[in-house]
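For reference, the structure discussed in these notes is given below.
Missing here: one protein chain of the complex. Every other protein chain is in place.
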Amino acid sequence: MAYFLETLVSGLFAGVMYSLVAIGFVLIYKASGVFNFAQGAMLLFAALTFVTLVEKGMPFALAFIVTSLVMVAMAILIEWLVLRPLRNRDPLTLFMATLGLSYVIEGFAQLLMGMDVHMLDLGIPDVAVQVGGIYVSQFDIIASLIALTLVATLAIAFNKTRMGISLRAVAADTLAAQSIGIRLPVIWRIVWSVAGIVALVAGLVWGSRQGVQYSLSLVTLKALPVLIIGGFSSIPGAIAGGLLVGATEALADIYVGPLVNGSVSTWFAYILAVGFLLVRPAGLFGDREIERV
Amino acid sequence: MTVAATSFLEIQNMEALYGQAILAVRDVSLKVEQGKIVALLGANGAGKTTTLKAVSNLLGPERGKVSRGSILWQGEPVSGLSASRLVARGVVQVLEGRHCFAQLTVEENILSGGFVRKPSRADLQRDVERIYTWFPRLKEKRKVKAGLTSGGEQQMVAIGRALMTKPSLVLLDEPSMGLAPIIVQEIFEIIRVLNSEQGVSFLLAEQNANLALRYADYGYILENGRVVLSGTAEELRAREDVQDFYLGGADLAKPH
Amino acid sequence: EDGTGQQLYPLFTYRTGPYAPSFIPFGAGNIDYLRYINEVEGGVDGVKILVQECETAYTIERGIECYERYKNGYNGALTAAIYPHSSGLDVALTDKARIDKIPIVSPGGGQNIATDGRVFPYQYPLVFDYWSEAQIIVDYIAQQAGGYDKLKGLKIATLYHDSGYGRDTIEPLGILAKKYGFEDIQIPVPHPGEQQQTQWQQIRRANADWVFLRGWGVMTPVAIKTAARVGFPADRIIGDIWSGSEDDARPAGAVAKGYLAVSVFPPGTDYGILKTLKANILDKGKSDLKDNSKFGTVYYNYGVIEAITFVEALRTGHKKFGNRPLTAAEGQWALEHLDIDQKRIAELGAEGLISPLKTSIDNHKGETIAAKIIQWNGQSWDTRTDWIKADASLFADVIKAKAAAYAKEKGIEPRVATN
Amino acid sequence: MTTLQESAPSKPLRQPALGVGTVAIITGLIAAFAVPALADDYWLSSIIIPTVIMGLAGIGLNLLMGYTGLVSIGSAAFMSIGAFSTYNLLLRAPFLPLPVVLIFAGLIAAIAGVIFGLPSLRIKGFYLGASTLGAQFLFEWLFTNFSWFSNDSQSLTISAPRLQILDYDLQSATGRYYLVIATTVLLIALAFAIVKSRVGREWMAIRDMDVAASVIGIRVARRKLLSFGISSFFLGIAGALWAFGYLGTSDAHAFNLDKSFQILFIVIIGGVATIFGNFLGAAFIVLTPILLHRLSLIIDLSFLGDQGALANLQHIIFGTIIIVLLIKEPDGLSSLGRRGVEALRSRARSSN
Partner (left out) sequence: MTGLLELHDVSLSFKGVRALNALSFSVAKGEICALIGPNGAGKSSLLNVINGVYRADAGDIVFDGLRFEAIHPQKTAHLGIGRTFQHNALFRRLSVRENVLAGLSRHGNASFLENIFRLGRDGAERLGFLARAERTMSFLGLDHHAGKIVSTLPYGLQKRVDLARALVAGPKLLLLDEPMAGMNQEEKGAMSRVIREVNRVFGSTVVLIEHDVGIVLNLASHVVVLDYGRKLADGAPDEVRKNPDVIAAYLGMVH
């Protein structure tokens, strides 16, 4: 039982880590209907930029600000070079473009900053302490707090602010949004910038776990089932989906894995997600596609 | 009238293309004077929508462009202004068909129209309430996602949203399409009120020529992308050819 | 360019993807040594070496493409041997290599069963192999426990990279477990290994005494970090030779202190050949390294060692066939008759870097297999033990039997060892 | 209503198929005789064969995505099923001739396709796309975790046990080329037959507006599953050819997510809802990296420092080309071809 609990708890924490990555996706999807596969590459890029600056002797806070600015610059470039020429194109084309983009960003990240493994120490102890029979690390708690804060802030921003409404309006109907004076380029730049900064946060958390290196860009694949379950367009869904995926995946790995001689973590979350979709076709909190005839 | 006569919106010999090759508007010249309601009539595919989009700079997203001629808004070429700048300068278009933001609630849709002006919270709320007094039906549905409302309700949302920008010229594309007669009348009454009380001008594309000419001051008739006829509303209504073609046989035209 | 008169060295790279950080220094070690041979020594017995890169991204599929591209040489330069830099690819190429008659060389990796050169004429798991590694690990643990008899009841968990490379120790550990009575726990980590929470929980739950970490790339630092999170002590984890570089331990941060690893490619710059390379290549700005601090690291030195085996094989071949580029058939003969003895090692300036290597038709791996155990002190590696030799007789029968079975299945007539 | 049924159609039934037909025959003849004679081994086995096979895989996905409007990001999984089925059938049922094995392998993939197509009855768009990743990861895992599928080979690789038809050995580059090209030609013909049939029309109807399709009586669910089945059939055979007609040796990871993305690129870049466009897309995917590599040999790029930088530069260029193509050729490369043909035709006309 204790073991079960422990697995569950550590799964939940792992889920929070997935959520951190998923949030960036949701942002862009919600505000532009683009399924941004380059999110992983952005994460890598942000984290690499950050450690490179830190290794050059920059203090953490400054490095964070500078990296954020770099991500904003990147957002502006992406809007200008990719999104604007592709506006009003079908979502699949945009998805493919973000795939192309991920090659470009990954390439640049490594071209500019090398392929070494960098150590990143955020100064948060990542050693387990026993709390009521289960091991928890301070790092997990802080990561969860970060994720929750991000989610809360972004959810409020999206639902309550003018900017949020404009973002959603653009995603719903770009032409109509333009017709009432919403400026698409501005909106896109903002969303991609915010997504870039979220990527930086996620990149730092993940990077301090596994070192900052190419593999960071692969965490996208972990975030996808989270998105499916939570709903592509729901920010709270990213958390809910993350927790669900994290917990069930951990349990499955422990209890099912041995039966099939191996770890099931590469696919389990996906199959779970498919099962989930059969019951709720737009995920837990996603907007159902509105189709009226 | 004399001051206002300096033209507000002026289109000169405009030609418009879609995707480099499809000629949608061949030669359109028209004028909207301040404080007037101008009707743009014509059959399906005559080029009404294209003309309106050319004015509001929304052809770009459809891969269309103005290839010849000019469009002047208060003496300034619109080509130099972005769609959003135009809105800020008082030109707003209500798109044909129900282009509302499906995933946003009715109220959010309406609110979104107010953002360009950057009003205060209180002002924004007051403006929304004003829209609700015109379209009480929308108030009932304020929390409903716009995509789930009926066709007519969506049309009202689109108009209400555009009015939120406090325009001085509204480009209204087929407002009557799919609306119940009572709503159509309401909408046209609202147009009249806005026009007379607040001096808002309208350029109105309509199939229902009969109705449009009843409210308009002036009319243009398009055929195959050309202006073939223009005149004051009374003149047009009086002409026999117009009667036959656009106002329909008397039996069908009169609602009762 | 024209390669006529040159010897081709098809360099299978993975400069992109998750394993690039490992490859980059060992690619550089290779290239630097060959540059040195070409530019300072004027080639191998006068024969210049043409290096052609081919990116495999550590995937088998692309590796096969690379193999196809270079198996027949390049612009007139001849192929004498191919170094796939991946055990999985090594295995995958077994059949093709037999048909095409191209030697496949995997120093420090490859398949142990191919030690039997009578059945595997084209496979060369030179220097070291993972079965021996398993043996050495068990040896070390026994040493720590106070003797082989103390192994009984111990629990040794192997956390392996789920690939051809990673799976290679399952069988020998099974055999060893039976022999010594320890409990053998095998836990796979899916590629690339950036999440290992549940695996480590399993390890803790099983109350493992030791963990044999058969990692690769990002898997290693994540393993060390995750171990710390579940409270598993670092000094009870013994890394594989590919989990034992500076880049494996350093990113894990402070918790890596005490982490152990098997070492066959000793780090350091204090060897004659490294000094030569530094003077002739590195200091002249001709090194393939971008980051000179990687000079003398585990992976760099591995690259140098690998290149030495290639060059020495060519030399062996030249003695028999004359000083000209070797064909694959000649390369195969040469690889089978390698004899790098202490004297030659001294001439090479590689004392302490490599141990003697002598191959024969019977033994494609080399006769003595040994490794040291090293420990991470937070900054660098300290050597913990002297060379621990793997007892070749232990698996000899198993290997023979397996090879024979393989030969039977494939219809291969084992060669007779006549010299 | 009977009156409507009886009278004869007012227009000829068949559209003039002359153009397509002749082009097809000429291409076929070139493929059969000229190509193997002109191309050397390297070209044949490293460029032409993979292009053709990937084009075939593209057709597979295009039938699903371009014609039925169902997005799949897991196409490579069905290729792997085809490859592993072929391997096991050849190994375990030695009496079966190769063509029969290929068809069976396609059918096995088709069954898997139908099963993994079931979610499409409930979900759409990216949700569906993302859920097909389930197939992608599940099969990659299945074929690596259960060594039975690779006959317990230690590296979990499978290699062509025998590649022959009626004692004619197809191991050589030319032999493999003939195997690939013959299979592909047959499957292209099949693809055309399908999309021109009622089935194809109903697929497109579902793609364009599924509610309306269902309201007019199209059996939407069955048609979607059929589409998954047929698409996977093509992919399965393409997978078998990839493993044995091209690589010779393969493993489950050869059919990883990257391959699925490549197939997606082929469809989008080649042209959605086209058949021949897939081969243009495939040529792009196969040739671009090779050309970039060649280019790097010609142009002096030493200022970049090292080969790793070069690899990254190639990455960047590849990504950029993809984006540029998406921007400049919204309808895919096939429209480029169509424009070319039109230009030629109009020139021919004007010179008359």
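Every chain is named by a letter (A, B, C and D) in the order it is written, and numbering of its residues begins at 1.
To be clear about the criterion, a residue touches a chain if its C-beta (ideal position, glycine included) is under 8 Å from a C-beta of that chain, and two chains touch if they have at least 3 such contacts.
Nothing here was measured: the structure is a model prediction, and the numbers come from that model.
Check D:Met209, D:Leu292 or D:Leu336 against the missing chain and you find that the one touching it is D:Met209.
Across D:Val199, D:Ile237, D:Leu310 or D:Ile323, the single residue that touches the chain missing here is D:Val199.
Among the residues D:Leu98, D:Val220, D:Val286 or D:Leu325, only D:Val220 touches the chain that is left out of the figure. Summary of contacts with the chain left out: across B:Leu179, B:Val200 or B:Ala233, the touching residue is B:Leu179.
In the full complex, chain B touches the hidden chain at residues 43-45, 97, 137, 141, 144, 148-153, 155-156, 174, 177-186, 207-210, 245-249, 251-256. Interface residues of chain D facing the missing partner chain: 1, 3-11, 13, 190, 193-194, 197-199, 201-202, 204-205, 207-209, 211-220, 226, 273.
Note that in this section only the chains that are shown with their structure count from here on.
Farthest from chain C in terms of Cα centroid separation is B. Centre-to-centre spacing of chain C and chain D amounts to 38 Å, using the average Cα coordinate of each chain. As a whole-number value, the distance joining the C-alpha centres of chain B and chain C reads 75 Å. Multi-chain contact residues of chain C (touching two or more other chains): 15-16, 20, 24, 162, 190, 290.
Of all residues in chain A, those touching 2 or more other chains are 110, 115, 262, 266, listed in ascending order. Pairs of chains meeting the touch criterion are A-B, A-C, A-D, C-D. If you check the complex, the residues on chain D that touch chain A are 65, 71, 119, 122-127, 130-131, 133-134, 136-138, 140-141, 145, 211-212, 257, 261, 264-265, 268, 304, 308-309, 312-316, 318-323, 326-327, 330. Those residues of chain B lying in contact with chain A across their complex are 56, 58, 61-63, 82-84, 86-88, 92-95, 99-104, 108-109, 111-113, 115-116, 145, 147-148, 158, 161-162, 164-165. The residues of chain C lying in touch with chain D in their complex are 13, 15-16, 20, 24, 27, 53, 55, 59-61, 64-65, 68-69, 87-93, 95-96, 111, 162, 164, 167-168, 190-191, 288, 290.
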